[in-house]
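Just one protein chain is left out here, and the rest sit where they should.
On to chain A.
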Amino acid sequence: MSFLRTARRHLHRNPLRATKCREFPSSSKNASTIADARNGTSSVNPDEIAHFSRLSQLWWDERGEFGLLHKMNPVRMEFVRQKVLEMQREDGFEAVNEARPLEGLDVLDVGCGGGLLCESLTRLGGNTLGIDASGSNIAIASLHAAADPALSSQSPQKRSGTLSYQHTSAEDLLATRGPKSFDVVCSMEVIEHVDNPRTFLSNCAQLVKPGGHLFLSTIARTPLSYFLTIFAAEQALRLVTPGTHTWSKYINPEEMTDFFLQSDSIPATSEDAARQVSSRPWISRLYGGIPSRTEAEVRGMIYLPWKGEWTLVPRGAPGASVWAEACNYVFWVRRPFE
C-alpha cells in the first residue's frame, strides 16, 4: 500500500485556495463562492495544477498533447454507458433510455480538465457539473462548451442535459453541496495526479447518492505501465509531456477494490449516525479476487497503435487481470442503497 505512504507524506502540503468560481453562462445553478479549503484534507497538488494550467490551451487540440486522451474518451464513455444501462436493467427499469442513458441524472466530473468527458456526459443526457482545481481549465472548458448549442440549456433544440463548470475541488464541493449529491461521480485519469488518493477517493465516494455510481480511470503500478506510460510515451516517443505522470502514484486495481471492501473507508455522515444507518462496505466480498459485477468492476483499456484507437477489454477476457489491467483501466463501483 505504498500509495497510502505517499498520501501521508503529502498530507500537510499547501492546499489549493479555490476561491474563484466560473459557471457556464446558461446554467441556472447558482455559483457560490467556495470557502478556503480545509487544511489537512486536501488532495490537490499545486505543482500538478501548474503543470496542467500550462497545458490547458492545448486541451482541445486533438492532434496535440491530449490526442491520446481524446481517443480514450469514447472508450471511457462506452464503459459508463454500459454500466449505467446494465444497472438500470438490473434494477428492473421497464424502458431504459438507450439514446440518453444519463437523462435526469445528476452527474459530477471531478478533475474535468478541458471538459472532454463533461461534454460527452451532457450529450448522453446528464445534468453535469465539471469541477477542476485549475481555473484556466475551467475557463477553457467553459469557452469550448459555449460554442456548442447542444450543451446550452437555452438552445431551442434541447436534446442534452445541462452543463456547468465550477473552479473548486472535491473536498470543497463536499463541504458546500454535502454528501450524497450525485447519481454519477466520475474522475477519469485524475487519481494518479493527487497527493492523497485515500482522502480523494473518500471525498468522491461521499458525493455519490445511495444506489449511485462512481467511475474512476487510472493506471496500474506495474513494470508494463512504467514502460508504456513513462518510458515510451513520455521519454522515447514524447507523445506526452515528460513529467505528466509519476509512476509511484499509480494505483493498482486491487488497491482500489480493497478500499471499497473496508467498511471504514468512507465516513458515515452525522445524519446517518443519527438514523443509525450502518456504513457497510460498497463491495461485500470477492469471488476469486473479483467483486460481483453488480458491486464493482475493473476493465482494462488498451491502445492499439496500428488502429490508432483505444479498446475496452471485454469482460472476463482470459487472464485480463494479468495483461489487460496492467496499465490503463477503468473502475466502477456502486454505492449500496440504504
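Rule of thumb we're sticking to: a contact is a pair of C-beta atoms (placed from the backbone, for glycine too) under 8 Å apart; a residue touches a chain by one contact, two chains touch by 3 or more; residues count from 1.
Heads up, the rule we're going with is that contacts and distances are computed from a predicted model.
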Chain not displayed: protein name in its UniProt record ("Ubiquinone biosynthesis monooxygenase COQ6, mitochondrial", "N-acetylglucosamine-6-phosphate deacetylase", "Ribosomal RNA-processing protein 43" or "Tetratricopeptide repeat protein 15"): "Ubiquinone biosynthesis monooxygenase COQ6, mitochondrial"
Candidates A:N73, A:T222, A:S265 or A:S321 - the one touching the absent chain: A:N73
Residue numbers in chain A that touch the chain omitted from display: 60, 62-63, 67, 70-71, 73-74, 77-78, 81, 98-99, 119-124, 140, 143-144, 147-150, 155, 157, 159, 305-309
